[in-house]
Structures are given as structure tokens and as C-alpha cells.
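Let me begin by handing over the structure; questions about it come next.
All protein chains but one are shown in place.
After this line comes chain A, so read on.
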Amino acid sequence: MEKCPKHVVHYMHAFLDGEISSEEEKILTKHLESCEDCKALMEELEQTETLFENVATVQAPSGFTNNVMARLPQPIKQKGPKKWLRQHPMMAAAALFLILMSASFFSSFENEQQFSFTKQPNIIVEGETVIVPAGEVVKGDLVVKNGDLRIEGEVDGDVTVIRGSKYMASTAVITGSSEEIDEVFDWLWYKIKSVAKEVIPSSKDDKSNNE
């Protein structure tokens, strides 16, 4: 075996990948002519590859697409409030009234400059950035105020970033809705929704109560 240089095996794989140079191929061929062990190895590797020709293609079962469509959540939420206002005019009016009555609204937007976030057990905080690490699943909603949010893992709930940025790694998953709030109007909108949620039970809750 002393005559077998290490790179021969490397060349075998390069050959199988279709990425061998002609010079390397010459060296490989020459060695295989003179070495039974390597020749056998090469043949076995080639055989292993050809085995995949026996693999039959499989098809998704019938009804697959319909099942996916049935599993989708409600259409992606519109960024703007228009759609929601159209669907829930009374609720919006009631919520707006309550917020403006409270008179604390504008001051709360101006004054809440402090970095704050929902305390979830498996998040990491670096400076003013909240990180959902890869592989972690945050159960519940996540709100970050006056700071940034970086998601590498999964959030099983809604994500809201108020006056900050949200970065999503390709591994990131948010199962709920996701919003970034910067302007006074967005802030108002956010408040309307949270007040509305408290004041008027959502239709989902109605359903579960009736059942």
C-alpha cells in the first residue's frame, strides 16, 4: 500500500464529482492501472453511485395542495390599517375614543424612549438588541421598544418592534404577525388594536366560547 499516495482517493472523488482536471485524471488513471486495491475501490464507488438509478420518484399524495391551502392562516395581514378599519369600524371607533379620552397617548409615545422588551426565557440581549438565537423557540408574543430585534430562531407568536429595526436570519420563523412601528400614526394604530383586543373579544374567542 505504500505506493498509494493520499491524493489518489481525493482524485477519485473529484472524478465522480466531474471536477477533475485532465492532469489529475492522468495521474489517477495511471495509478489505477498499477494498483488493484485502488481500482477495486474506484469500482465500488462508481457502483454506489449507479445504485441511485434504481430510486423511483415519489409523488405527493392527491389532495396535497388543497390540504396546504386549508392549513394557511388568514391572508397575510395588510401593513396599513385600512383593511382592519373596514372590517371592524365599530371596534376601531370605540378604541380610538378610549385612547383619546385617556389623553396619555401622545405623552406615552414621546416619553417612552427607554429600551424595553418582553421578558422571554430564551432570548439574549446585547446592548440594545434582543436576539432570538438559532435553534431557540420563543413561546408567546415578543415586543421590543426602542431597540433592535434579531431573529435567528423561532417566535411562536406575534412580533412587534417599536422604534427599532428587525433583522431576520434565513432560519428565522415567526408564526404570528410581525410589525415594525416607527411613526405616531403606527403607534396610534398599535394602541387601537391593543385596546380593541382588551375591550372587545376577538371573533376567535367567540367561537371557542360557543363550542
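Note that in this section a residue touches a chain if its C-beta (ideal position, glycine included) is under 8 Å from a C-beta of that chain, and two chains touch if they have at least 3 such contacts; residues count from 1.
Assume contacts and distances are computed from a predicted model.
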Name under which UniProt lists the unshown chain, selected from "Light-independent protochlorophyllide reductase subunit B", "RNA polymerase sigma factor", "ABC-type quaternary amine transporter" or "Peptide/nickel transport system permease protein": "RNA polymerase sigma factor"
Candidate in contact with the missing chain, chosen from A:L28, A:I131, A:A172 or A:L188: A:A172
Contact residue for the chain not shown (choose from A:V68, A:A93 or A:I124): A:V68
Absent-chain interface as seen on chain A, which is shown: 10, 13, 16-17, 41, 44-45, 47-49, 51-52, 54-61, 64-65, 67-69, 71-73, 75-76, 78, 168, 170-175, 178
